[in-house]
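Excluded from the complex is one protein chain; the other protein chains are retained at their positions.
Going in written order, the chains are labelled A, B and C, and every chain counts its residues from 1.
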Amino acid sequence: MPPTPSGADVTRVEQWERRTEVPLLLLALAFLAAYAWPVLDPGLHPTLENGLQALSWAVWGAFLVDFGVRVSLAEQRGRYVLRHWYDVALVVLPMLRPLRLLRALAVARILGRTFAHNRAGRVTVYVIGATVATIGLGALAVLDAERADPHANITTFGDALWWAVTTVTTVGYGDFYPVSTGGRLIAVVLMLVGIALLGSITATIASWLVASAAEAEEEEMEQAVDESTAAVLAALDDLRRQVAALESRLDAGDPAAPD
Amino acid sequence: MPPTPSGADVTRVEQWERRTEVPLLLLALAFLAAYAWPVLDPGLHPTLENGLQALSWAVWGAFLVDFGVRVSLAEQRGRYVLRHWYDVALVVLPMLRPLRLLRALAVARILGRTFAHNRAGRVTVYVIGATVATIGLGALAVLDAERADPHANITTFGDALWWAVTTVTTVGYGDFYPVSTGGRLIAVVLMLVGIALLGSITATIASWLVASAAEAEEEEMEQAVDESTAAVLAALDDLRRQVAALESRLDAGDPAAPD
Amino acid sequence: MPPTPSGADVTRVEQWERRTEVPLLLLALAFLAAYAWPVLDPGLHPTLENGLQALSWAVWGAFLVDFGVRVSLAEQRGRYVLRHWYDVALVVLPMLRPLRLLRALAVARILGRTFAHNRAGRVTVYVIGATVATIGLGALAVLDAERADPHANITTFGDALWWAVTTVTTVGYGDFYPVSTGGRLIAVVLMLVGIALLGSITATIASWLVASAAEAEEEEMEQAVDESTAAVLAALDDLRRQVAALESRLDAGDPAAPD
Partner (left out) sequence: MPPTPSGADVTRVEQWERRTEVPLLLLALAFLAAYAWPVLDPGLHPTLENGLQALSWAVWGAFLVDFGVRVSLAEQRGRYVLRHWYDVALVVLPMLRPLRLLRALAVARILGRTFAHNRAGRVTVYVIGATVATIGLGALAVLDAERADPHANITTFGDALWWAVTTVTTVGYGDFYPVSTGGRLIAVVLMLVGIALLGSITATIASWLVASAAEAEEEEMEQAVDESTAAVLAALDDLRRQVAALESRLDAGDPAAPD
């Protein structure tokens, strides 16, 4: 069988996805910058703010075009859209203002893809990456959401970051807390990520402890099977020698000769 | 053997339960509406409020009648009541005002029944369903319980919902908290659901991580058994050929012939 | 073999422990009542309070005598004391005032013993029992410890109970919190019990999920062993028939006869 030419065993969608990976990552970071700048520096010049707004919409457009190309390249389009509901959400959800930042999670998605061939550490990489990203993005988003509210107590990025950490770890001192509906929705996302974080850490430790015990057990079982095999093979060997003795007596033509 | 006629292998209680499923679900939702409306809109016209009160009692009556019919249809009545202690609680508990809402959890029960044949996702469905339901119902009930207390700080449904979320996730900022005994009892239920939620998520991740390791191990074990079997069968085959050679020599009538 | 006479296979210490179980339980409850009454009713008549104090010391004396008898009955006294460090703590620790209540946990110990033959539910019984007991005793002890402090915010048993629940579940709203050193030590115990509670619930769910998967796996493995055994036994049966055919030919005295 001749070797298949390079690239023949990947679909056209996969080829496209590989080529656009780095550009899309850079676009996501540009989107993040365009979102974060006006939030962190409220006294921004209106011209610059409008420019960043335009950049933000341009990145959204690029993501839309990329997804359109991928769907058109896919062999089973309906199935492709269903399996990539996450990308659909990334493209459609930005309509809602505080959720727009979810698109920057594309970075996490690309990082995840990069580490995808290293099985063992994948859960850890995803959890740490998602937690750090969520805390940073959550602090930005809550600051943006709370700024409009006159009763807000989260008014600087430092406080927002601190609040995000106390929320993700479910400590919740209560020295800072969101008062607007948008801020509270972001808090719910942070709490869910925190619960997933705690669950993943616990589960990873538990599976590691169980695995070492299970390996010892498996070795014992394999030893039991090996011992069983050895006993049966020894008995068979005895029998074979018995039959061979019979045969050699026939060879000697003297059935009554002593053994 | 002729096929059993449809319905012959289900008991009369099960037939009744299937037929009343949808009507009971609608009644539970009506009860929820009758409970929620006056809580969410305190300035309700007394006539309407009395009407909703009547509706609420009518639903309770319907649940009572349904349970009575099921017990009378059951083959072992005492055992049926014991196994359906949950339904007994749904019918008897409403005497206590803030716990009346538990009856609306009948929705969760029916949803659970619907997904009962899909084993894998059942835990997830139950946990997510119970959490969402508990947050919604808990917010309603705490608002109702706190309204009577002059020192209450949970006074709007938005705040009640936000408080319920911070309680279930055990974050507990302390910007809102119940001050009445009824409200605190509802808080305890929310905390217990939150602990169950965190425990279930962690356990699901842990079992998923352990399962993939255990499968690899099982394959190794099965391979060990297969190799053992192959070695024994090969040794037996050798022996069989040895005996067959002996036999064929007897066939030839020449016991002393060379092999 | 004649049956061993009843009681001959239990040591003298065990006989003593069985006989004193119920009286000790009642004494522990009396101690709890003598502790709780003055805490819950601060305006108690001094005579009654002194009486309760005397009762409390009498119970402590009874526990001391019981432990002395058990040590003197034991075969290996040093080892018995080491293995029953918990009882040593129960007798010695009451010197420290807020820890005196630990003795009431003897109830949990006796309940534990009662359910000790029912393996499956033991962890659950212990955890629920210990949690309920810790919340109740913790609320009592914190009220007693905080009463002396002029800045205390936990001043009624209702508030103390509510505070204990929010602490065990690690929600910690911050509407109530201890300010005295004694109260804070009790809070630490409640937090540790809360972490143990959450850990046990999660672990129980996880082990239940893992166990059902492991059982399915074990069945597959047993089937693999059974199939291997069947294959080997079938091959052996073939061989046996082959040898039997050889034998029957020798019986017929016609080695060259067709098969």
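A few remarks follow.
Here is the rule we go by: contacts are C-beta pairs under 8 Å (C-beta built on N, C-alpha and C of every residue); 3 or more make two chains touch, one makes a residue touch a chain.
Please read all numbers here as calculations on a predicted model, not as lab measurements.
Among the residues A:14, A:41 or A:217, only A:217 touches the chain that is left out of the figure. In the complete assembly, the contact with the undisplayed chain comes from C:221, out of C:25, C:91 or C:221. Where chain B meets the missing chain, the touching residues are 170, 172-174, 202-203, 206, 210, 232.
Although one chain is hidden here, its contacts on chain A can still be listed: residues 158, 162, 165-166, 169-175, 197-198, 201-203, 205-206, 208-210, 213-214, 217, 220-221, 224-225, 228, 231-232, 235-236, 238-239, 242-243, 245-246, 249, 255-256.
Panel shows chain C; residues 123, 167, 170-174, 177, 181, 184, 187-188, 191-192, 194-196, 198-200, 202-204, 206-207, 210-211, 214-215, 218, 221-222, 225-226, 228-229, 232-233, 236-237, 239-240, 243-244, 246-247, 250-253, 255 of it touch the chain omitted from the view.
FYI, only the chains that are shown with their structure count from here on.
After Cα superposition, the angle needed to carry chain A onto chain B is 90 degrees, rounded to a multiple of 5. Of all residue numbers seen at the chain A-chain C contact, over half occur in both copies; the interface is built from largely matching residues.
Work out the mean CA point of chain A and of chain B, and you get 28 Å between them.
Residue positions of chain B with contacts to 2 or more other chains are 170-174, 198, 202-203, 206, 210, 214, 221, 225, 228, 232, 236, 239, 243, 246, 255.
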